[in-house]
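First the structure, then my questions, so here it is.
Every protein chain except one is present and positioned as in the full complex.
For chain A:
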Amino acid sequence: MRIGIVCPYSWDVPGGVQFHIRDLAEYFLRLGHEVSVLAPADDDTPLPPYVVSAGRAVPVPYNGSVARLNFGFLSAARVRRWLHEGKFDVIHIHEPTSPSLGLLTCWAAQGPIVATFHTSNPRSRAMIAAYAILQAALEKISARIAVSEYARRTLVEHLGGDAVVIPNGVDVDFFATAEPKPEWQSEEARSSVEGGGGTRAGGTIGFIGRIDEPRKGLPVLMRALPAILEARPRTRLLVAGRGDEEAAVEDLPEELRSRVEFLGMISDRDKARFLRSVDLYVAPNTGGESFGIILVEAMSAGAPVLASDLDAFVQVLDQGKAGEVFANEDADALAAAAVRLLGDPARRAELRERGSAHVRRFDWSTVGADILSVYETVTTGTTAVAADERPGLRARFGLARD
């Protein structure tokens, strides 16, 4: 099958959607399909052989922040050329509502189009203004995929229609087989294979995410930390992610700051080792999440998960069966749950086991097969993708000679 995938965000900037597309493309390539990814990228960035650059994304203010988008005549021409040269059986557009490549492709193509909706943005004012045009472009999509039941609900409410739910994929074995790193483990975990006796009132708590992005929830965790340290003074908090480290510990009493260790940005391999090492992974995100891939990664690595009760998180955690949840933004509830879990190795072992079994459905082998089923369903009974040749004025009035 010839598959064209459209990535709306710059290939050279790391992000969830980009990683998802990279893994998906590589999964299809391994199965022997032909894949081409159209993505915004600087012309001089090195790209994998299956990625085609759609030109540089332009930073513009959009929806309250500066977004890097592709639009205009040049990008549209590149989209058309890519469609023309690719001769795809199906194209898969990611994030079709962002005013970037996805929307341009929707506009320029006809034939079987699959679209994945990643974020669950409430409808923006710009979208309402452009609704008629947007609707005409979105109507061409033959199959919609939402990454979670929550994302599907928002999609149905805002755009109408329906979608199938296929979660984001994770390479479960990559995380499950990573080697734990001794300095990220608690003393108990290092000394016993079972994962710690919890006798020395310690343990390591892990957090991964942008430090200076409040929605990732590090401030909530920092507010909960004094109470956790009071109950279990030897606890360490390990923070991996970019941001201002000084500002993050500002509100913490001086003597407690040494219990927080900042690791900065870590590689994928280290991320897996990190998640294998910690006694508890905490995801205190306060909003803006439509899936929660990090929770799946943590569970894959066998880390017990404690997360805020966002809709998307509760769903990923199998309604709280595969990980524990606390009331969003409630630092006291977070502290109480963390202290209880750190002191209860049996419960953590149980969560580890449930988590590992639960994440199998997020493995690429399952997710990729489902996405391929969608492709096969929409390509049954139609022709291949082609550039949408707009009829000229004469043709519209039935005057053109065929």
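Basically, contacts are C-beta pairs under 8 Å (C-beta built on N, C-alpha and C of every residue); 3 or more make two chains touch, one makes a residue touch a chain; residues count from 1.
Definition applied: contacts and distances are computed from a predicted model.
Protein name for the hidden chain, per its UniProt entry and selected from "NADH dehydrogenase", "LemA family protein", "ABC transporter permease" or "Cytochrome c biogenesis heme-transporting ATPase CcmA": "LemA family protein". Residue-wise, the contact with the chain that is not shown comes from A:K140, picked out of A:R78, A:H118 or A:K140. Only one residue from A:G161, A:P182 or A:G264 touches the chain missing from this view: A:G161.
Touch with the hidden chain on the side of chain A covers residues 110, 112, 136, 139-140, 142-144, 160-164, 357, 360-361, 366, 370, 373-374, 376-378, 380-382, 391, 396-397.
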